[in-house]
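Please read the structure below before turning to the comments.
For this depiction, one protein chain was excluded, whereas all remaining protein chains were kept in their positions.
Entry: chain A
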């Protein structure tokens, strides 16, 4: 059974980003990707799953339970976390406070400290800068904070929205390596990206979104040679 099931979803965020009858599955322990160019509606789907933009019609199921229309904090409490597009740091909060917010629903300080140590182990740079305001850090460092924050909640499913946006090629490569590592930890990943080649290199299964509609799906290997993918970008 899929961990997230989207069924017949219609949603609109702003006027340009409209989703039209989207149905897809995110399988547990896998990286499922959603490819599409700007304005295809990728972020609207993430917003719908998180309850930030409730859909007009359609259903979103998490582990078989309907979460459509629930407030965001209740959806998060069921084990979904997000690394939002543009990283979305709290710029005037310290690195530590940003990470703390990733585990906001956890009250046990011991658990929080352990998870923070794990993040600092993975990103030693953040440990050095734990008291620095997140807004004063470089783009690459902010990406680390955003990833670390997403992991602080120890989610079952991580939604990752355009992690490579605005990063230097070196960081982009590093980011994809980290996402593979997240799957190794048994966390389900739903990855939204424009970067086709590198995304398909790590993904297990993918969907292609164009103009708010799904125009293709398949295993990463199949999509790599699929003309629909190319059409969605270049046609």
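Observations, loosely collected:
Everything that follows uses one rule, which is that a residue touches a chain if its C-beta (ideal position, glycine included) is under 8 Å from a C-beta of that chain, and two chains touch if they have at least 3 such contacts; residues count from 1.
Simple rule for what comes next: contacts and distances are computed from a predicted model.
Among the names given as "Proteasome lid subunit RPN8/RPN11", "Amino acid/amide ABC transporter membrane protein 1 (HAAT family)", "Formate dehydrogenase (Quinone-dependent) catalytic subunit" or "tRNA-specific 2-thiouridylase MnmA", UniProt records the absent chain under the name "Amino acid/amide ABC transporter membrane protein 1 (HAAT family)".
When the missing chain is restored to the complex, the residue among A:93, A:122 or A:222 that touches it is A:93. Remark: the omitted chain is touched by one listed residue; of A:52, A:127 or A:222 this is A:52.
Summary of contacts with the chain left out: across A:19, A:76, A:157 or A:208, the touching residue is A:76. Although one chain is not drawn, its touching partners on chain A can still be listed: residues 50, 52, 71-73, 76-77, 82, 84, 88, 90-93, 97, 100-102, 104-105, 107, 135, 149, 153.
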